[in-house]
Structures are given as C-alpha cells and as structure tokens.
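Missing here: one protein chain of the complex. Every other protein chain is in place.
Moving on to chain A:
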Amino acid sequence: MPLLSTLLSQDIPQNFYKLQLHIYSGLFCIGLLGFLYLSSPIVSRRTYLSENALSPGLVSNDLSISNERIRQIMAQLRAGFKDKNIANVIQSMLIENGIEAYKQNIGINSTDKQEENIYGIVRAPRLASTESIILVAPLYVRIQTNTQQVKANLFGIAHTLATGFTLHRKPYMAKDIILLFPTAQENGTRAWLDAYFNSKPDSIPLDAHAGSIQAGLALEFPHEKFYSIDLRHNGINGQLPNLDLINTVIQLCDKNSIAASLYNIYVDLSANDLGYDYVIKSTRTLLLNVLTLATGISDGVHGQFLHYRIEMITLFGSLEKHHEYQNSPITIRAFDDVIEGFIRSLNNLLERFHQSFFFYLHINRRNFVSIATYMVPLGLIVLPALIRSLVLYMSFFASSTSTPTNTNVTHGRTMKFHVNYSPIFFEILECLALSYVLMWIPLKLSFLGIWLITMFLSPIFLCPLRSNERQFDYFQFILLLTGSAILGCLSLLNYSMAFLVACFLMPCYLIAGCTKFEYWFVKIICRFLFITFLNPLVFLALYHYLTRLLIAGTLVLPDFVQFTNDLETYFASYRLFNAWTVDVICLTIIPLWLVLYRSTFWIRN
C-alpha cells in the first residue's frame, strides 16, 4: 500500500475516472436512502431504561388529588387571570399552603405592565437541600393550531400547584421541588435561569435557591380537556434531554393508557407485524425529528433548561385523539398518576442523568436510533467530497522520474504547475465580506431577495478570477476540504443541521465541479441550476414545504405567505433561544455556497 505522500494520479485505475460521477451520486443517494432506512426495525433499537434506580411505576400512588380541589384552584386562577394579578394570586395560594413563594421582576412588557415570574420551593422535610427537581407551568402557552396566539395555562398551573400542595410534608421526598410559573414563555424562563445561576453579570440574584436542579417537567395545557399528550423534547441547537427521562414518562403514560405522541404522531405498537401505517408514521417521525432539530430552536420552555443541562421535557395537552375508539378526554386521575410517578422516580436518584443517551433520534415512542447508527448516512453523504479531494490531490503531483517542464518544488514533492495563491485568497475574502453583510441587514424576505440577486450578479461587477483548469482544481480541492471540515464539526454539534446542510452542499459541489466539462452549454446549465434550485432561499422554501407536509400528514398546497411569516418570525426570535443556527450559516455555509457559484465562472473558454 503506497503511502499517501507517494500517491500519484497514475495509481488510480482508469475505470474510476470514467465512473466518478456515478460513484459520487451513488454514494449520495445511498446515504439518503440509508437515512430513511433508519426507521426499519433491523437498524433501530427498542428503548430501555439504563438507570435501574428509576423504576417507573414500581411505587403505588400515594397522592390523591380530588377533583373538587382542582376545581377550586382553577376558579381562583381564573379570577386571577381576569383581574390581571395572577402573580399575587399564585403567591398567596402557595403561602397559604405553607410553601415559600417569591416573585421575580423581569421588566415592563408592551402594555406597560410589570412582568413577574413566580416560584415556590417545597423543601425536603428530612434532608438538607442538596438536590432538587423543578416543575414549570408557564402562565401563557401557545395553542396548537396557531403559534401566535396564547392562552392561559390554567390546567397546567392548577396541577403543578396541587402536586406541590400534596407533596408538601410527605416524609419520602428527598429532593426539593421548585414550582416555577414564568411569564412571557421563553423570555421569562430565560430571565429566571440567568438570575438563578447568576450567569449574566448584571442579573439580580434571586431571593431563594434550592438544591442543585437535576431534572424536571414543563406542563403546557391550553385546553382543560385534552385527549393525548404530546411530548416535546427538542432543545436548543440540537440538544436533547437524556433518553431515560423520556422513557420514564412514556412508560408511565403507557401504564395509565394515555396516548403519548411525538410531533403529534402516535404509532400503534400493539400489532406484531409492521403495517404500512407503521412505516409511514415512523418515517414521518424520523424526518420531523431531524427537520425540527435543524432549526436550532426548541418548541417549549424546556429548551432553556436543557441549555443549563437540566433534563426536562414539555408535556403538551393535545386535542388529537390517537387511540382507536377514544371518545373521552384523559382523566385527571391518570394524568396525576403520571406526574406523581415521575416525581417518585426522580426521587430515587442520587445523581444527575448520566447513564443513557444524549444523542438519539426517535422513530416512535418505543424505538430509537443512537448516534452510532445515524452518523453513518451522514458519513456516506460527505464521503464523495473526501474521495474527490483525494483524487484531486493525487493529480497535482508529478512523479520524480518524469521530466517536468513547469514544476514547483514543495516539501519534497514536485507539483505539476505553479499555484497562484493571492487570487484564491482574495476570492474567499470577497465572499466572506459579502456574506457578512447578512449579519447587519434586518433579515426580512425582501432584503434577502435583494441580497440574493446582488450575489447572482456579482460575477459581473466583482470579477472572478480567471484560471486554467489546474488552478480551478486546486481551488476546488481547498473548498472540498473546508466543506468537509465544517460539516464534520457541525455534525457533532447539531447533527440535524449538518445533515440538511450536507444535502444542500453536496449537489453544489457536484454542479460546481461539472463546470470543468468542455461544452459551453454545460456551464450555462450549471449556472442556471445554481440560480434556481441550489440557492439558499429556494432550499429553505422546499424545506418549509416538506416540514408542513410531514406535520399535516396529507398533501397540502405550498403557501408562500405562510413561508414568509414563518421565516420572519424565526429570524426575529432565534436570538432569544441562544441559537447560533443563522450565524453559523451566514458565516460559513453561505460564503462556501457563494464561492462555489462564482467558481462556475472561473473557467473561460
């Protein structure tokens, strides 16, 4: 096996050169198909609990929260919401029941009203506050159908309060319970967390702290009667809670016959053979998992807590009926059993969640693939880039026996041509500067459109470098390595985003490389493809449409207005979540794409 440093282009079999295009596109397609194949039972695994101490459902239920009590609490809460002094109402209810309660001011909102978070701490009776768990019930939650509208989270707050009241002074609670009622969803939660952990230099510390927070649950129930629970576990920037936490909740829900859906998709696992239904739903769950994680924002307040590595998921009361023949809503008893079982399971733990997976993709609520499995399709998709760069590398060097005319000695190897580095450097700098503009302009669709058209016309006013084939190859080689490195780093941080970016970039590389062909219409076609299909906005639109299709489950028509609204909402709010998606794309992927587009203009006949 010859060393890498002595490989020459004559070592590659000639057949390979003829079949290069086929091999690369073949690997790319196999990678994509392999990703879809992850949902098969041969590749995916059944979920299991790694932490034996959890034992969900082993202890019988001890709390009995009566319907009358819940109704009482909800009546008080309703009055509080109507009179707009919900913070005082909750605080007085907590203090009446002997639980320490505090308020935190987080500023003035748009209607000139003081925004306040309320939190109470139920202390462990027999232990110093070494560990704690947290129950979060935001004051207002977004409803399912329209994410712009918010409703008061009466059910969630009432049940959090009732659970806190009954667990107060129980002798078996070994951890503190923090009951948090944040206002303004993510804003309020973020302010509370920053103050609790004192992570911002100008944040005012909170009045009281509990033990080190290990895990928790967020309850979002806009409707008082709901038919299933939607588990939301997407964190910020692709973070996910520990799989043990989700498995505990799912086990408890199954025990109480509550339909627990992921992304509003519920797969019926009672049948032994896989039907068409199972395959479709599992693929939908898998794809939605990746597509929603790629945005880097979370679909509930739990994302903020995951940022501080407090394992948490959001339980959302959904109106979808998933069980066959289900006519009645979920009973309060069943729901309270789930919450109580969850708290008792967490109570058994001594350490944070550390046994189970942190990187996984769900197929359905009982099957998943871990990082070891789902990295392989991404590897297959990026492999063409690495092979191509190796092939190009080998073609640069002349063998020592041949008598070259135009050689360049570089560290022991003689290159066949002289490389002009400064145009390459300037080209990259220009593209970086052009993309950096995106960080400054307000990200609305109209501005983005203008920017994009400017980019398409950039080869006219910003002259791209004229190069021969050799220079072009060398530049491609550098770009391929850069792209692979960026994708590699990204895959470790946010796999889903890396996957989508790879699906976008690999065709770009292919088309850019195709401009080497001699025929003039190939170059025109390549440039045309870049302008129409391979540009970021179109890719975003396709991505948005695909996500809508998968969420709906049926065929929906593309809606441009919806796309515009969603995009602008996303750009306006992504900073709130500490997400770096847009920044990374603007600074690394867009320059890369721009250079690839401009490279179609380099080789002139």
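As a convention for this text, contacts are C-beta pairs under 8 Å (C-beta built on N, C-alpha and C of every residue); 3 or more make two chains touch, one makes a residue touch a chain; residues count from 1.
The criterion applied here is as follows: contacts and distances are computed from a predicted model.
*Asks:* Which of the following names does UniProt give to the chain that is not shown: "McKusick-Kaufman syndrome", "GPI-anchor transamidase", "Cenp-O kinetochore centromere component-domain-containing protein" or "Splicing factor 3B subunit 5"?
*Replies:* Answer from the record: the omitted chain is "GPI-anchor transamidase".
*Asks:* Just to verify: which one of A:Tyr48, A:Tyr172 or A:Phe447 makes contact with the chain not shown?
*Replies:* Looking across A:Tyr48, A:Tyr172 or A:Phe447, the contact with the absent chain belongs to A:Tyr172.
*Asks:* Using the definition of touch stated at the top, determine which of A:Leu33, A:Ala75 or A:Leu127 touches the missing chain.
*Replies:* Of these options, the touching residue for the absent chain is A:Leu127.
*Asks:* Hey, which of A:His159, A:His302, A:Arg344 or A:Arg598 is the one touching the hidden chain?
*Replies:* Considering the complete complex, A:Arg344 is the one touching the chain left out.
*Asks:* Which one touches the absent chain: A:Val43, A:Val59 or A:Ala334?
*Replies:* A:Val59
*Asks:* For review purposes, identify every residue of chain A that touches the missing chain, sorted by number.
*Replies:* Spelled out for chain A, the touching residues are 52-53, 55, 58-60, 62, 124-127, 170-174, 344, 347-348, 350.
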